[in-house]
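See structure below.
Complex shown without one protein chain; remaining protein chains in place.
Chains here go by letter, A and B, matching the order in which they are written, and residues are numbered from 1 within each.
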Amino acid sequence: MQDDTRRGLYNTPKEIAEAVVFALPAILFLVCFLLIPIVGTFVSSFYRDVSYLPREFIFFENFRRIATDSTYWRSVYFTVLFVACSVAIEMVIGIIFSLIMHEAFPGRGILRGIILVPWAIPVAVSARVWELIYNFHYGLANYIVTALGIAGSPINWFGNSVGAFFALVITDVWKTAPFVAIIILTGLQAIPEDLYAQAKVDGTQFMQRFWKITLPLLKPVIVVALLFRTIDALRVFDLVYVLTKGGPGGSTTSVSLYAFKTFVAGDFGYGSAISVTLFIIAWLFSILYIKSSRFLEEVK
Amino acid sequence: MKEERIKRVLLIVGIVLTVSFCLLPFIYMVMVSFAKNADFLSLSSRYVFTVNNYKEVLFNANLHFLDYLKNSAIVSVVSAGVAVLLGSLAAFSITRLPLPFKGLVLFVTLSMSMFPQVSLVGFLFSFMTKLGWINTYLALIFPYIAWVLPLSLWILVSYFASIPRDIDKQAFIDGCSSWQILFKVIWPLARPGIFSTFLLAFIFSFNEFMFALLFTTDHRTRTVPVGIALFQGLHGEIPWGTIMAAATVSTLPIIVLVLVFQRNIIQGLTRGAVKG
Partner (left out) sequence: MNHTIGNRRIIGAVILSLAMCFTSCSRREKVLTFAVGGAPNELDFWEQLCENFQKETGIEVNLIRQPTDTDQRRQGLMVGLRAKKSDPDIFLMDVAWIGQFAASGWLEDLNSLPQSESIEVEKFFPTVVNLAGIYEGKLIALPIYVDGGLLYYRTDLLEKYGFRRPPETWKELIDMSTKVQARERATNPDFWGFVWQGAQYEGLVCNFLEFAVSNNGGLLLEDGKISVNTLENVQALQFMRDLICNYRISPPNTFTEMKEEEVRIFFQQGNALFERNWPYAWGNHQSESSPVKGKVGISPLPSFPGGRKASTLGGWHLGISIFSDSKKEAAQFLKYVTSYGIQKQLALNLGWNPGRVDIYEDPEVLSQLPHLKDLRVVFENAYARPNVPYYTQISEVLQRYINAVLAGKMEPVEALVKSEEEISEVVRNYAR
């Protein structure tokens, strides 16, 4: 054995082999169940693969079909609108939550735990709870809305596309604003206290301090949270599947749900083509995300 | 000071609003689960307490709720366990050994965690069909391990990197193999990190929906999220009480985990998602 004080920096074949052996099981799993399936999806997007038809190579036919498929474009429209609305609201509420959690008060740990609860339980389960909350006749939402006088009569949440859209946004905000808050909290904790002390001496107000000091310093972490949430919201599926099933009239069908429904209708080729388009968009965002989150600096 | 007073009031109001925003749906869920009629908020009805919903969920074998719970527990524990094991082997290799193309491996892994599930599910379904795994635990466990590995790997890399190298150098000089260094030296030191990773991997596997929806066909392998999502009635007569009792029973362990281990979860999340 060589004297090894700079272990890990010697690239002897034996050491490299050992490194590969350690990393191999994980890499194998990732390759078999993430990388190969993605490649497979790309491949099958060039095929006609319908349960009642012979499998056939059709080049870009599926993508040509996407270009003129109004249902597809409506699902894109919904998805984009959903991402824009829910992520924007989540950011605002997330920042407010994080400001609260950053303060020192008794029971802060419990509050942090509570705030994690909506995030931690399965969407499919909480969506059932929200389904009851939005019930037209006896749900909690209409009870609150009419009791507070926000609306004169109960809202038929799932009866029309606008109600269904907002029902989804509210539920998504409830579930993920806490997660945003946790990420932004890390940014808040990194801001040195003496910056505020100096500002207080200068006589600036609380709100002024927020706009002038806190927000600019939080910008990097907000961008990271924003991108992360955007990628996550782009692939929204569980929530829509359980809460509105994509209705009414397909108005809340997300791209994920449309691809899934196409699979289930027996067409794996076209479903793959739809999911390929979603994959490409999500992947572009994830490159942006990785760059802005400074992940790779750690490695170097 | 006037400003301090305003700030205190705002803080208290904020805390109250935050807590009710987060917990109101759960309080409602628990209330409905103990109610005879789910419509107790309407004017023509009132609240009648009952435990029948729980009796039905826990003792009516035809509802298969306990099967779902068992399936979820097995699938999530095995997936999280294997993911942490494989993740720490790989993280050790990345932080301590001369693995070629480290940056590329990390970069590709991270971008994999952003894959939309729907672009995997079609191929995986055909794959599982060929293996004959549809409606077995394996059809869920293998994809779940891969699904939670990127996050596990990133959290573990971050923890392992924060352990000073001098410690394992010393162990190496004392004649320990890499294997021993990982499990006898690094693991004990990174125990909070290992635990956080396991918790998060468990939560992610427990919550997974789309794979479970498409790779299982019945109660022998179906997990809690799918079981509860597909539980419904005809033409508006949805058995809300039973659904809410099932939801309460299945979320309770998660809620307890989160409240008790919030510190570990937050640490894991922030290390996995953002380098602050």
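Following the convention adopted for this analysis, a residue touches a chain if its C-beta (ideal position, glycine included) is under 8 Å from a C-beta of that chain, and two chains touch if they have at least 3 such contacts.
All values derive from a computational prediction rather than experimental measurement.
Trainee: Write down which of B:Tyr28, B:Trp147, B:Phe160 or B:Phe231 is the residue touching the left-out chain.
Mentor: Touching the chain that is not displayed is residue B:Phe231.
Trainee: Out of B:Tyr28, B:Phe123 or B:Tyr137, which residue would touch the omitted chain in the full complex?
Mentor: B:Tyr137
Trainee: Please give every residue of subunit A in contact with the chain that is not shown.
Mentor: Residues in contact with the chain left out: 18, 21-22, 25, 48, 50-53, 65, 68, 70-71, 156, 159-161, 245, 247-251, 261, 264-267, 270.
Trainee: Spell out, residue by residue, where the missing chain touches subunit B.
Mentor: Listed in rising order, the touching residues are 62-64, 74, 78, 82, 85, 125, 128-129, 134-138, 141, 177-180, 213-221, 230-237, 239.
To be clear about the criterion, only the chains that are shown with their structure count from here on.
Trainee: Across the complex, what residues on subunit A touch subunit B?
Mentor: Residues 4-5, 7-11, 15-16, 18-20, 22-23, 25-27, 29-30, 32-38, 40-41, 44, 96-97, 99-100, 103, 105, 109-118, 120-130, 132-133, 137-140, 143, 174, 178-179, 182-183, 185-187, 189-190, 205-206, 221, 224-225, 228, 231, 234-235, 237-238, 241-242, 255-256, 259-260, 263, 268, 271-272, 275-276, 278-279, 282-283, 285-287, 289-290, 293-300.
Trainee: If we count contacts the way the header does, which residues on subunit B are in touch with subunit A in the complex?
Mentor: Residues 3, 6-7, 11, 14-15, 18-19, 21-26, 28-29, 32, 38-42, 45, 86-87, 89-90, 92-100, 102-103, 105-112, 114-127, 142-143, 145-147, 149-150, 153-154, 157-158, 161, 165, 168-169, 172-173, 178, 203, 206-207, 209-210, 213-214, 224-226, 228-229, 231, 240, 243-244, 247, 250-251, 254-255, 257-260, 262-263, 265-266, 269-270, 273-276 of subunit B touch subunit A in their complex.
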